[in-house]
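Apart from one protein chain that is not included, each protein chain of the complex appears where it belongs.
In this document, chain identifiers A and B correspond to the written order of the chains, with residue numbering beginning at 1 in each.
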Amino acid sequence: MKPAPFEYVDPRTVDEALDHLHRHGEEAKVLAGGQSLAPMLNFRLARPAVLVDINRVAGLDGVTETNGALRVGTLVRQRHLERAIDGRFPLLAAGLKLIGHTAIRVRGTVGGSIAHADPAAELPALLACCDGVILTRGRRGERSIAAAEFFVGPLMTALAPDELVVETRWPLPAPGTGWGLHEVARRHGDFALVGAAALVALSDGQVRSARVAVFGCGATPTRAAAAEATLEGRVPTVALIDDAARAAASKLDPHADLHASAEYRRRVARTLMTRALSDAISRASGSAR
Amino acid sequence: MTPRLIRLTVNGRAYTRSVEPRTTLVDFLRDDLDLTGTHVGCEHGVCGACTVLLDGQPVRSCLLFAIQLDGAVVTTVEGLADGERLHPIQEAFREHHGLQCGFCTPGLLLTAKAFLEEHPAPSDGEIREAIAGNLCRCTGYHFIVDAIRAAAGGVRR
Partner (left out) sequence: MGAKYFGAAVRRREDPRFLRGEGRYLDDVKVAGLLHAAFLRAPYAHAAIRAIRTERARSAPGVVAVFTFADLETWMKPLPLFGAPPPGLAAAIAFEIRQAPQFALCRDRARYVGEIVAMVVADSRARAEDAAEAIEVDWEPLPVATDMRQAAEAGAPLVHEAWGTNVGVAFTHAIGNVEAAFAGADVVMSETFHIQRYVGMPLESRGAVAVWDRRDGALTTWNSTQVSHFVQQGLASALGLPHHKVRVIAPDLGGGFGTKASGYPEDHLVPIAAIVLGRPVKWVEDRREHMMSAAHARHQIHAISLAARRDGTILGLRDRIWLDLGAYNVWGIVLPYNTVAHLIGPHRIRNMRVDVQAVTTHKTPNAPYRGAGRPETVFAMDRAVDRLARELKIDPAEIRRRNYIRADELPYDFGMPYRDGNPLVYDSGDFPAALEAALKAADYDEFRRGQAALRARGVYRGIGISGYVEGTAIGPFEGATVKVDLGGRVLVATGAVNSGQGHETSFAQVCADALGVPLEHVTVVGGDTAGVPFGVGTFASRSGVTAGNSIADACHQVRAKLVKAAAALLEAAPGDVDIEDGQAFVRGVPASAVPLARVVQASIPTFAKPGVASPDFEATAYHHVPTVTFASAVHVAQVEVDVGTGHVTLLRYVVAHDCGKVINPLIVDGQVHGGVAQGVGGALYEEMVYDEQGQLLTGSLMDYLVPTAMELPPLETVHLEFPSPRNPLGMKGLGEGGAISPPAAIANAIEDALQPFGVDITATPVSPARLLALIRETA
């Protein structure tokens, strides 16, 4: 199981990388951490003529905090971000720990996971959950794309073939925001069959804002707008949380595969939304006390 | 296609070799450097048999291309023992019957080494999570957990 032959370039600057992408178009593939791409190369399912290895591109591996958001360079390894978060974003920290295994996260990059856009992956869903933004660069300049617009289908994004993800921006939840994250996977470290993440802020016992994202349940990570609308401005009771999850689950368009039916995904998405919301609300009220 | 010259350090020894782009790190170690202790189990990053340390951290060597590793520092299982003296983790695996066929063992030893350096007194749950990316088909993991716990000087908790 050896890859088909390819040429290899390892540009040192973003512009140089973009030149390669422009020149080779659909024939080129960007190699970041390679944890999804390398298996596809080894299986010969991906057969690029040119591999553009961006690992030596300078300036893409920083984690900084500006204007209440974590700015994460595209080459930041998932394992590195786990440590760099340092308590600032517990939801993201919890999500990172669910990605594969240590050896995968040591190499896997944050930007790579976003650009790969696996609908069952944690990072795209968490970025959607926190209203994050993807910063891209192409020869025509920079774009800043909201997560909601970025993920357009399974393994499909708004990224043009000659564009690179250079950074992801993760707005830090306001102090007092509670979080919840639940997923079901066949084994520890596997892609989720289905998962749900929630961020909830309360004020005066009412939900000030609720953000819920579901993953592994359809073509892209999905914000559960119906759940959010059901909760906002109301006192979060068990019954209301259940209503919210049910409303959102009915709007999902889950897929079926080897490991679970669409019906399973819809049903369990509802269960996991309930759990994630309950955790988020209890954490929010815990910190409010 | 077009080969390139790379220089890297493996187990403290410097190597310069010409590599084809499509040669994975594990094939490079095994075929070009004759370090056959690193094993090929799946070539798609699931089994963990090919785990080596890259700059001290565990990685799947089937998911890296050797051409990427100019300047890298790699540790393989052959670099663990100090001459005739086994590394304490190797000793613990032997003492606790933490291996049977031995095929997954090199990957597990390196995963455990990196893990214990960061978690000197792990719980059993932490040990299990740390090695969950290394499939073993022989042991059921029970004695591997015992071995890693013992290597940390710990008792079952």
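To be clear about the criterion, contacts are C-beta pairs under 8 Å (C-beta built on N, C-alpha and C of every residue); 3 or more make two chains touch, one makes a residue touch a chain.
In this text the structure is predicted, and so the values were computed from the model without any measurement.
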From the list A:212, A:268 or A:284, which touches the chain that is not on show? A:268
Missing-chain contact among B:10, B:33, B:136 or B:151 belongs to B:136
Touch rule applied to chain A and the missing chain gives residues 1-5, 39, 43-44, 184, 186-190, 193, 258-261, 263-264, 267-268, 271-272, 275
Tell me, which residues in chain B touch the chain that this view leaves out? 20, 22, 30, 34-44, 46-47, 49, 76-78, 80-81, 86, 90, 93-95, 97, 99-106, 109, 124, 127-129, 131-145
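The definition used in the following text is that only the chains that are shown with their structure count from here on.
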Going by the contact rule at the top, pick out the chain B residues touching chain A in the complex. 1-2, 4, 20-22, 24, 27, 43-45, 48, 51, 54, 57-60, 62-65, 67-68, 111, 114-115, 129-130, 132-133
Considering only the defined contacts, which chain A positions touch chain B in the complex? 1-8, 10, 31, 34-35, 38-39, 41-43, 51, 53, 55, 79, 100-104, 106-107, 187-189
